[in-house]
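I am attaching a structure below and will ask some questions about it afterwards.
What follows is an incomplete set of chains from the complex, kept in their original frame.
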Amino acid sequence: MNKSIAIINSKAPLNGAHAKESLDLALILGSFEQAPSLFFIGDGVWQLTEQNIAMTGAKDFLKTMQALSFYDIENIYVCEHSLYQRNLPNNFALDDVTVLNRTALQNQLAKFTSVLKF
Amino acid sequence: MITSSPLSNLTATSIALVKQMLMDDNIKLIGVFFYQDGVLNASASLSIPADEYQSVKQWQSIHCDYHLPLHLCITAAEKRGLSDDWQDTSNILPEFTVSGLGEFVSLYNSADQLIQL
Amino acid sequence: MLHLIRQSPYQQDISSELSTLISNDDDVLLIDDGVYFCQSLHFAIIQEKAKNILIVDEHLQARGITFEKADSLLPFAQIAEILVQSEKTLTWQL
């Protein structure tokens, strides 16, 4: 069976090192031609919104996110319900983000052989 | 009292607030006590990438410029890998004072107000 | 998929996230602070969706919880085998 990995991001961008270290892992996997698919749920959806993180003194990892497509990480899924809870529109700082309802998200997640959650 | 980890983004805000208090003539800050995950702020071996927030340097300059006592709860620190005598050396930044919870009580007694960050 | 839940139901909006990620084909294993689900209204979310619910007996006991449905209880010694047998796991921890 072909192996495939899904990475679920569930933390706000500035909540600890979760978001940044999850992105680092995704990029390394991509650079070894094991591009993961990325899921954003809960507070994780804030990782995809337009923001000005640098104002807080933290590194602006949204810039690093632009590198995702370079490493063929092109499957990016966002939970519709989490957006709705946060009153967020379907506008993202990245292109080609797919918004999925809960059932579609579960079906998508079922396709992978490994799952990590940060 | 600082109880949040330097890896959390809260630290940048906490440091900025400490600086604001130090620069405000109407506020007299008598000390900072580091407890729980906050003790990691005193680690001499944190290696933060150059393009990320440099909390260590900030605490150092706060201590040097304002002579603000930075007290470290050593019991909480040792559980998290800090020690003033690990292999005959200390991995605690020299700007921090090795203290115990008793020192917190004494700071608390001298202060009008206690703020947790 | 097996959901390995190691955190309390009152941490990190878990009820909403569980509803998002657990499908009807999934199993749930309550372990560590995850056993607090047994005494929470959020247990209903898991019951409603998961195919099977397993609970680590020793972790319930350590937290002073008694749970009536004995057929869900499992000795800790069997957990490694269950993890390996399930084709994939999703871990819920802080």
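Going by the order they are written in, the chains are A, B and C; count residues from 1 in each one.
Basically, a contact is a pair of C-beta atoms (placed from the backbone, for glycine too) under 8 Å apart; a residue touches a chain by one contact, two chains touch by 3 or more.
These numbers were taken from a predicted model, which means no experiment stands behind them.
One representative per chain kind is placed here, while the whole complex contains A x2, B x2, C x2.
As a working rule, only the chains that are shown with their structure count from here on.
Mean C-alpha positions place chain B and chain C at a centre distance of 39 Å.
One finds 25 Å separating the Cα centroids of chain A and chain C. Mean C-alpha position of chain A lies 34 Å from that of chain B. Of all residues in chain B, none touches two or more other chains. Contact of a single residue of chain A with at least two other chains is seen at no position. Note for the complex: chain A touches chain C at residues 8, 10, 41-43, 79, 81-82, 85, 102-103, 105-107, 109-110, 112-117.
Residues of chain C that touch chain A in their complex: 1, 12-13, 16-17, 19-23, 25, 87-92. By the touch criterion stated above, chain B contacts chain A in their complex at residues 5, 7-9, 12-13, 49, 51-53.
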